[in-house]
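Got a structure for you, questions after.
For this view, one protein chain was removed and the others were kept in their places.
Residue numbering begins at 1 within each chain, and the chains themselves are lettered A, B and C in the order written.
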Amino acid sequence: MVKQLNEGILKEVIVKRPADSYKGDYGHVLLIGGDKQYGGAITMAAQAAVSSGAGLVTVASDSVNRSALHSRVPEAMFVDWSDLEVLMEQIDRSDVVLLGSGMGLSEYAVSLVKRVLMQVSSKQVLVVDGSALTIVAQENLMFPRETFTIATPHQVEWERLSKIQLNYQHEIQMNDVQRQMLNIDILVLKQHHTVIYSSDGQTELEQGGPYQAVGGMGDVLAGIIAAFVGQFKFNMTQTVEAAVYAHTALADQMAAYNYIVRPSLLADGMANFMARYQSNFD
Amino acid sequence: MVKQLNEGILKEVIVKRPADSYKGDYGHVLLIGGDKQYGGAITMAAQAAVSSGAGLVTVASDSVNRSALHSRVPEAMFVDWSDLEVLMEQIDRSDVVLLGSGMGLSEYAVSLVKRVLMQVSSKQVLVVDGSALTIVAQENLMFPRETFTIATPHQVEWERLSKIQLNYQHEIQMNDVQRQMLNIDILVLKQHHTVIYSSDGQTELEQGGPYQAVGGMGDVLAGIIAAFVGQFKFNMTQTVEAAVYAHTALADQMAAYNYIVRPSLLADGMANFMARYQSNFD
Amino acid sequence: MVKQLNEGILKEVIVKRPADSYKGDYGHVLLIGGDKQYGGAITMAAQAAVSSGAGLVTVASDSVNRSALHSRVPEAMFVDWSDLEVLMEQIDRSDVVLLGSGMGLSEYAVSLVKRVLMQVSSKQVLVVDGSALTIVAQENLMFPRETFTIATPHQVEWERLSKIQLNYQHEIQMNDVQRQMLNIDILVLKQHHTVIYSSDGQTELEQGGPYQAVGGMGDVLAGIIAAFVGQFKFNMTQTVEAAVYAHTALADQMAAYNYIVRPSLLADGMANFMARYQSNFD
Partner (left out) sequence: MVKQLNEGILKEVIVKRPADSYKGDYGHVLLIGGDKQYGGAITMAAQAAVSSGAGLVTVASDSVNRSALHSRVPEAMFVDWSDLEVLMEQIDRSDVVLLGSGMGLSEYAVSLVKRVLMQVSSKQVLVVDGSALTIVAQENLMFPRETFTIATPHQVEWERLSKIQLNYQHEIQMNDVQRQMLNIDILVLKQHHTVIYSSDGQTELEQGGPYQAVGGMGDVLAGIIAAFVGQFKFNMTQTVEAAVYAHTALADQMAAYNYIVRPSLLADGMANFMARYQSNFD
């Protein structure tokens, strides 16, 4: 049986913050991605992470992306991803690592994915998105067993990872055996109606529409998931469900006055959206 | 007989998107332009293409323009136009190629125009704007016969291309013989009242005003045309008519509270404009 | 007798544009300034020029300023000011040259001021602002006799240029002899109540307030003057008066809800301001 997501998940997860708390309580999120071609992707993920409430956000990217990032998100810190020593230190200090948005498929990207998968530990939650998923599939890599891992493929990326052909995805999807073989704790399978798989079962998102069919939407979703996971000390599945629901619910609201929803605007709108749905329970 | 454009064209073309659709369904638009002097032009074209609903937008430009592009349009991907191999691959993957906005008249620009005209095939629609039109005229190049080609000259550029002197343009304009000689499928002749010529005949735009007399307006129009052509599976002439009409209708609305209409603001306003005029037919 | 400026000057100068007109009719404005330290100044001048209705705006500046300029004003074109050949061509094609905003006092700036003063002809209007005024004073340069010249010093800069000590400026100010000696056609002397001197006499601005005491206000004024002079075919003194009045009237309006008025916001607000004050006479 597939559970349907509804607005209730927001009130459950987006709780009022305790008065006496600090940025360190809301997660240090490290976003790794953005090569010379896809730098906008990691910037949009950073916008989303900051606006969704991450306590601290650091972007590790190609140095050509520093200026544009800081023009849009001065709140984010920047690490040149070619400096591996600094990057590995950053991973150790992080609570959440988002790997893959706009990172491309270059040799360096491949080596970086391998290096990051080795460095993360049980102290981090790992969110894997975009080209990092393709790299994991192509290189037959394993997600790290001791790190809680959330993967956010669209259907073609899932086909590469799971070896389940697109046509069969609706029937087979992800069962427990597969989940354990791949070391994916939560799978967010992006499709017409996004489905979330975890050991808690399967949840479907009925909301959303074709106004979301814009390059960059996935990067923003990944940033929101990373921020939610970093700050909400809660059942992990429900936290991811809330992130997925929030992303689409805000898009739906924006679609009332936009033919398409620009991902960068959606990202910046999260702080306001969350205020309207936070519960007063803390 | 010259047909007059009116608001009806918007409802015909800007239809509600089918629910189960993906960014790939709305066109991969490649924008080639922007040298060290005119980088703002290609950025404004990209703003327009993203805001008008293109599924994916890639900009190929001089690398000095990457930061400003991503500051304004993180949704767009970036290719350094000096890397010809990557650029040619991008062309092959594109549904629409916009060539010329702010690309200048350098030797490199000339060689690039020649190279792009050779690379495009029947799989792409080609939109040719700005300095690429001057280069085609100066170098006596031909538009590719197998590629559907839309040219968007202003009157002086048209004079260069067609060898029809400015004074005679109102009388002669473009007839079928000329259209076939030049391999232009649709001509958008920008003048006081813009006229669109195609095998379907001739359409005139009565709307618009002198608040549009700002550098950059043409770049935004080119971006809108590219996005429309990439996403609306429709009679091509009517799709271009809708793009031309939308560009000017939004300018007219903005002119109610602006002495001049800034092209960059017009570009960003398209997503909202289109929402107000979309038909519910899908 | 000193004439007081009032709102009437706006209706006289900011006329409705004729329907059949082109960006070439509204002036090609070239802004020269912005070294490695003061790049923001030329960007704010460009924002003001574009928003105030200049048909075409080109910025000649240090190349480090290109990205930030295009992030804020993609409508402006960019020329690296170290390429003198291109710069001199740009001057020849311009209707208005604004020289000096944020250009600094380096050796290169000095040589550039000398070169520009030699290149401008009777076809250009010259607006001289900021450090260019100090350079002209220090180097004992002359403004070009055949070019209509507008100088916009604050009091200390005027002291350097005119050799009239600050204490005596209220008594002496600029008489016809001085105006002719310095080859300044219009002097905009920025002080508590700005005064405009020309062969038409003397006009004072009573409006304005201390919320304008923010670095960058003068750069924005220079950009507005350049745009007005480029587009309004009118008595030159009144055109400058309208620019000065508009700059301060908009600041006054913004001060109703801002403790200080940010020059960059004032610049972007000009298109809206002008719409509210344009006359329907054309």
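Simple rule for what comes next: a contact is a pair of C-beta atoms (placed from the backbone, for glycine too) under 8 Å apart; a residue touches a chain by one contact, two chains touch by 3 or more.
What you see is a predicted model, and the numbers here were worked out from it, not measured in a lab.
Contact with the undisplayed chain is limited, among C:Ser52, C:Asn65 or C:Ser162, to C:Asn65. Note that of B:Gln47, B:Ser71 or B:Thr237, the residue touching the chain absent from this view is B:Ser71.
Seen across the whole complex, the unshown chain contacts chain A at 14, 17-23, 25-26, 50-51, 53, 55-57, 63, 66-71, 73-80, 270-276, 278.
On the side of chain C, the interface with the absent chain consists of residues 36-41, 43-44, 47, 64-65, 67-68, 71-72, 192, 209-211, 213-217, 255-264, using the contact rule stated above.
We adopt the following convention: only the chains that are shown with their structure count from here on.
In the Cα superposition of chain B onto chain C, the rotation angle, rounded to steps of 5, is 90 degrees.
The most distant chain from chain C, with centres taken as the mean of CA atoms, is A. Of all residue numbers used where chain A meets chain B, under half belong to both copies. The two sides are thus made of different residues.
Chain A and chain C, compared by their mean Cα positions, are separated by 49 Å. For the pair chain A and chain B, the distance between C-alpha centroids works out to 34 Å. Residues of chain C in contact with two or more other chains: 67, 71.
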